[in-house]
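Every protein chain of the complex appears in place save one, which is left out.
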Amino acid sequence: MAEEIIIDREGLDQLIHVLREMGFQVAGPTVRDEAIVYESIRSINDLPEGWTDEQKGGYYRLKKRSDKALFGYVVGPHSWKKFLHPPERRLWQAKQDGNDFEIIPEELATPKFAFLGVRSCELHAIAIQDKVFLDDTYVNTDYKIRRENAFFIAVQCGQSAGTCFCVSMKTGPKAESGFDLAMTEILNDDGHYFVVEVGSEQGRKLMEKIPHRQAHSKEVEQANHIVNETGIQMERVLDTTDLKELLYKNLEHPQWDDIANRCLSCANCTMVCPTCFCSTVEDVTDITGEHAERWQKWDSCFTMDFSHLHGGEVRSSTKSKYRQWLTHKLASWQDQFGSSGCVGCGRCITWCPVAIDLTEEIPKICDSTTQNTSTPVKNEAPNEIP
Amino acid sequence: MKSLESILAAHPFFENLDPQYMALMTGCASNVRFEAGQFIHRQGEEANSFYIIRQGKVALEVCPPEKEPITVQTVSDGEILGWAWMVPPYHWQFDAQAIELTRAIVLDGRCLRTKCSEDHALGYELLSRLLPIIGQGMEATRMQLLDLYGTRG
Partner (left out) sequence: MTPVPHTIKKIIRETHDTFTLDLTPKDGSEPISFLPGQFNMLYAFGVGEIPISISGPAPGTRGMLHTIREVGTVTQALHKLKKGATVGLRGPFGSSWPIETSKGSDIVILAGGIGLAPLRPAIYNLLEQRDQFGNIALLYGTREPKDLLFTKEFEKWRGKLGVQTKITVDKAGSDWRGNVGVVTTSIPRVSFDPPHTIVMICGPEIMMRYSVIEMKRLGVSEDRIYITMERNMKCAVGFCGHCQFGPSFICKDGPVFRYDRIKHFFGIREI
């Protein structure tokens, strides 16, 4: 369904309004707490106009742009999983009556989200979570409803952050599918407008309600050029050749100890990761003890008790926790769900307080010249493995 | 009735032993029988007997003061009882009590020791057969120490 049209800023504002009138809760980028986060938005005034983000290992800063771009940033600490797989969700309640109790199932929420500003890596992340929650042995009904109701407006990346490596992970920068609409923001002497690619019937119907015109081939070319340039500019790479086998072979590599000397087990990487899906449940009772609830909450393989088995932790060391996270993301995910669990968005690098960078660590872990070192060495000086 | 030599030859410990040595072993061997509850030896006693269990069950026990005795191992059909006769100072480390009717062959430990020191090939042969049993016993002891089935197991 290759079909490109042009809308301007007002058209985008209209788009938001029409979606809201249709009952969608429109979520998009906005500036809060010195970061660009995803929240409910009401108009283009909520968008991070004129802002960009500067990112590198352990570093994220908002900077003013010299123009009025609405999508002139890359990605922030949030991902869309907070809408599709909420951080906290009550699963059910129970009411006690003497020796007996009854379970009160939770009524399933049926929110209709329209996501504005979804990046290509994020569309891939959502497709990856689909495999976890929809395409496996069991189906997560809550996720299914949220997912099926959602409307996706992708935005093609006009720039990459210092931590991006989607080209290596083959997840971007160009959004190719999985969206209803995909926009490329263009700012030049001719003005400020969006080249919109329609990706679904629902997207087409919606655009009929928005003032637009057909795109000229030159405009389409320019849009393609922008996203292609983004890919070319991307400096960070991760060689994924035989990555699963290499990681499986190197589960006792001394580099894990080296990382463990720096890692704080803070779980930031898992919280910002758009594919990390782990959760826990908490059983709570009120003060009378007669009313109980079960809540599902995001959890992380870095937290205490994650691997608790009567008597102790299976993975108590930081080394084993980091190894679990990384090998799950890049190796065992392949066995479990048929793809990598990493989309190369770079969030785990940006938001790591000590700037642990998986694209730097993986080549060291998979380096065959050190893989057979029998005694893991505690390295005082990082990066120097004998 | 089976001859002593054929009984010995049929026991797993002496499987495929050179006939020449087999004859030597038979020379030091005699049949014994222990009733259930009978002690075969006590901790600290001189160890001068090598028992080959044909049938039955023997408990190796330790008895802490003011406590009930604890069984740490049982040996039964096709197994051997102890190796203290082979190693100085030739003293038993545990009490051994038959807990059911037990038929065994006893070999004279002193006689075996002398023969082994005269013929190192025989000594090597016997030790090669004893060592895996000692090793297995040690491995089993380690696993018992781990308290596998405890709440932290």
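By letter and in written order, the chains are A and B; residue numbering begins at 1 in each of them.
One rule holds in what follows: a contact is a pair of C-beta atoms (placed from the backbone, for glycine too) under 8 Å apart; a residue touches a chain by one contact, two chains touch by 3 or more.
Being a predicted model, the structure only gives us computed values, none of them experimental.
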With respect to the chain omitted from the figure, which of A:Val18, A:Val37, A:Leu62 or A:Leu91 is a touching residue? A:Leu91
Based on the whole complex, identify which of A:Ser168, A:Ser265, A:Ser320 or A:Ser339 touches the chain you can't see. A:Ser320
Given B:Val72, B:Val106 or B:Leu127, the one touching the chain that is not displayed: B:Val72
Could I get the residues of chain A that touch the absent chain, sorted low to high? 91-92, 94, 96, 99-103, 105, 132-133, 136-138, 140-141, 248, 251-252, 277-281, 283-285, 289, 292, 299, 301, 305-311, 314-317, 319-320, 323-324, 328, 331-332, 334-336
Interface residues of chain B (partner: the chain not displayed): 57, 59-61, 68-74, 76-78, 97, 99-100, 136, 139-140, 143-144, 146-151, 153
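Here, only the chains that are shown with their structure count from here on.
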In angstrom, rounded to a whole number, how far apart do the mean CA points of chain A and chain B lie? 66
